[in-house]
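Quick notes on the structure that follows.
The complex appears here without one of its protein chains, the remainder shown in place.
Let's turn to chain A:
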Amino acid sequence: MKQSVFYRIKRNKVYLLLLLPTLLYYLLFHYVPMFGIVVSFMDYNLFKGVWHSPWVGLKHYRMFLSNPDAWLIVRNTLLLGLYKFIFAFPAPIALAVLFYEMRWKKFRRFVQSVSYLPYFLSSVVLSSVMIMLLSPSTGWINKAIQSLGYEPINFLQRPEWFRTIYIASDIWQMTGYGTIIFLAALAAIDPQLYEAARMDGANRWKQTVHVTIPGIIPAIVIMFIMSISGIINIPFDKAFLIGNAGNMDTADIITTYVYRIGILGGGMSYATAINLSLGLVTMLLVYLTNAASRKVGETSLW
């Protein structure tokens, strides 16, 4: 009954060949670069490369911890991630349920397509659209505020507005596209459950609460665990593009700091040390969430 590995490879060679490109991709672009983390333990010399730069141990980690800006940057990153998680994570679920409940199919398909569109804008375009819209001298939003008799708000130069702008634009851009996975989960719910619920006298709201939502709980849990990693790993581009000296107090996050110090300042080792520590924290968070969800429910990533 037990087959040799060789035999199994031979038998499944076509499938394995199909797997090969993906495997190569991950090896080349995700595993090989991981080797680069060694530079965080050396005084990396860009020109001499990894083989000839001197080792310095934990110097760069200590440097980050003793930097008075470190706490602020970590705090900015965590808060931004947390707010994003709280406000942006439920949005596609709510929207997907609304789409699902929508009975007029043609209209529903139209609204759905429109809601996907912002996802395809690059952050560069999105940021310049926001800078234009929010300008206190020429922007439409401030024109509207002024027409109501209020003073224009200098959105992009004030630290207290940065998170709101960031997250609101994120929701606008990502929610429509994010519904896809939940809509797929919704489509898999057995219609008989609704029939049974109706027999028991459940109205539309009750059906949603007791059939629809529980039906997509596994998908929600998986997405939840995956988006935990997003609390720390905030993409660089948008924060960099709408950040400036005015809102730096809240806009300077780990990725923008790493870019300034590492790429512009040439401190590769230091920047890598920061990034690696955060990667480890993220991994820990994802692991803990996964473990918790495995304990509480049946769904988990692994």
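Convention: a contact is a pair of C-beta atoms (placed from the backbone, for glycine too) under 8 Å apart; a residue touches a chain by one contact, two chains touch by 3 or more; residues count from 1.
Rule of thumb we're sticking to: contacts and distances are computed from a predicted model.
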Missing subunit (named according to UniProt) among the choices "M48 family metallopeptidase", "Aminotransferase", "Extracellular solute-binding protein" or "Light-independent protochlorophyllide reductase subunit N": "Extracellular solute-binding protein"
Selected residue (touches chain absent from view) among A:218, A:246 or A:279: A:246
Contact with the hidden chain (one of A:54, A:68 or A:149): A:68
Selected residue (touches chain absent from view) among A:118, A:136 or A:230: A:136
Omitted-chain contact residue, chosen from A:112, A:154, A:208 or A:233: A:154
Interface with the unshown chain - residue positions in chain A: 43, 45-49, 63, 67-69, 131, 135-138, 152, 154, 156-158, 244-246, 248-249, 252, 257, 260-261, 263-267, 270
